[in-house]
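Beneath this line is the structure, given in structure tokens, with notes to follow.
With one protein chain held back, the other chains of the complex are shown just where they sit.
Chain naming follows the written order as A and B, and within any one chain the residues start at number 1.
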Amino acid sequence: MILSIYNFTSLTDKFHNFLSTHLSDGIVLTTELIVAGLLVITFVAVLAMVLIYLERKVAAYMQLRLGPNRVGIYGTGQVVADVLKLVLKEGITPDGADKLMFNLAPYVVLSTCMMALAPIAFGNGLVLWDLNIGVLYITSITSLGVIGILIAGWSSNNKYSMLGAMRSGAQIVSYELSAGLCIISIVVLSGSMQISEIVNSQTDGWWIFKGHIPVIIAFVIFIIAATAELNRAPFDLAEAESELTAGFHTEYSGMKFAMFFLAEYINMFVLCAMAATLFLGGWMPLHIGHWTAFNNVMDYIPSPLWFFGKTFFIIFIIMWFRWTFPRLRVDQLLDLEWKYLLPISMVNLLAIALMNILGWHF
Amino acid sequence: MTAYQIWFYIIASMILGGALLAVTARKIFRAAIALLVSLIGIAALYYWMHYEFIAAVQTIVYVGGIVVLIIFSIFLTHNPGHTIEEPVSIREAFAFTGCFAGFAFVFSLLNRYSFEQTGDGLNHTMQVADVGRALLSTGSGSYLLPFEAVSLLLLAAMVGCIVIAIKIRTK
Partner (left out) sequence: MTLGNYFENIYKGLKSLAAGMRLTGLYFVRRGDSLTQEYPNNRGTLKLAERFRGEVVMPHNESNEHRCTGCTACELACPNGSIKILTKFIINEEGKKKKAIDTFVYHLDTCTMCNLCIISCPSDAIIMANNFEHSVFDRTKLLKVLNKPESKIMAGVE
């Protein structure tokens, strides 16, 4: 199989074996944890810069503007300049705030979203922790992010922050349901929660092509629910500028604000990577049934390229949403979830289970 | 002491420290966050023991569900920034006695029970499919009856919610 050309398992195995020959078991684990942590932090910093640049360019192009174009080639240096500005800014803690909680909140938000990166397969064998409940783990970790937002909102001692945090919490908790049901529908089809098995189940075609209309419906609902979970426009009631100044991070400045910003973009990446893995085959190249020649040609494109291509495609769609649609009202937001997305995804899950039992998918 | 043991003690101190802070914190919101730390520690302990499924469920249900619910109710009912005054010392004494009695009871039970090693330590993996099969089968070591009983309980809770929330049209 040509897939093995770009298999990263040997690389990670070599590193593991090298450590194992010199150190004891537990210390190997600890060392690997530290290395993985450093890699994740680097990855997160680079990724957030790329995403922020992309977001500004996409926004500009959709609004008939040019976007950042002064610092560096095509404005690429703008992000670096912004980061430098945020690092140098003073981090102000308001007088009436609960100091400990106020300073803790950004770390909670950022660390939870970095934890969610662990089981994501970036390429063939390029995964930090391929645990057997991968998708459930990601769901559980993303539900932790709410806590950080609630801490931030409460400890700022500001009614806008508080209202923003409450709205954000309610929104994330309710949209998690339909996102979860869409995830389960793919778990039903692939028969596993392990990310590597979900990817392997798409060797002969991605689920969005194999699964007929129900999977397409699940994909659309997942994208909508993911946008809502991210608190991005059109679901940005939690930080509605015109009503709440900036929502839960109103009082934050400098690096602490940057951490919230970073967390927002990493969360976006995690959810889009989830969508890409579940519905578009993760790092799996485009395979069509038994066309071996075609499949072999596709295998020559390295698997991380496939993964990042798909993920950035979905990120682009979510950005497209943001710069097209106006903000929802609270009642419309709740209507959409409880009257439309949740019932539809429930019926859809039943349809997918039926399809799976009768073997109607390819 | 191996690195695994060090990890265990770090996690255990996180659980115990969180629990201690939860009962001693003078601000109700901080107590809720300390409880959260303790519950995350328990999830971490499950991950440490390679029971990933239980750990993830612990995170979703207790941390993502119950603590969020507690925080929301604190937001809505109490004045969360309010510092609670020190309790009366006689009450504190009673609470200590009660806690000590409970601890002594549990400790004596644990001391008498001899734990047998059933698996081969750290090198086992827990498949989710096995959990699912055990939950929905009827043989020995399976949980169909409790599963159905729980679903009945949840149904009753749902009906109760609807009864509370329903608008009765009066003429």
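Worth a mention:
By our rule, a contact is a pair of C-beta atoms (placed from the backbone, for glycine too) under 8 Å apart; a residue touches a chain by one contact, two chains touch by 3 or more.
Quantities reported herein were computed from a predicted structural model and do not represent experimental measurements.
The undisplayed chain touches these shown chains across the complete complex, A.
Check A:62, A:298 or A:353 against the missing chain and you find that the one touching it is A:62. Summary of contacts with the chain left out: across A:15, A:291, A:320 or A:360, the touching residue is A:320.
Of the residues in subunit A, those that touch the hidden partner chain are 58, 60-66, 69, 320-321, 323-325, 340, 344.
By our rule, only the chains that are shown with their structure count from here on.
Here the spacing of subunit A and subunit B, counted between their Cα centres, is 28 Å. Of all the residues in subunit A, the ones that touch subunit B in their complex are 24-27, 29-30, 98, 100-101, 131-133, 136-137, 139-141, 143-144, 146-147, 150-151, 154-155, 157, 162, 166, 169, 173, 176, 191-193.
Every residue of subunit B that touches subunit A in the complex is listed here, in rising order: 2-7, 27, 29-30, 33, 36, 40, 52-53, 56-57, 59-60, 63-65, 67-68, 71-72, 75, 80-81, 125-129.
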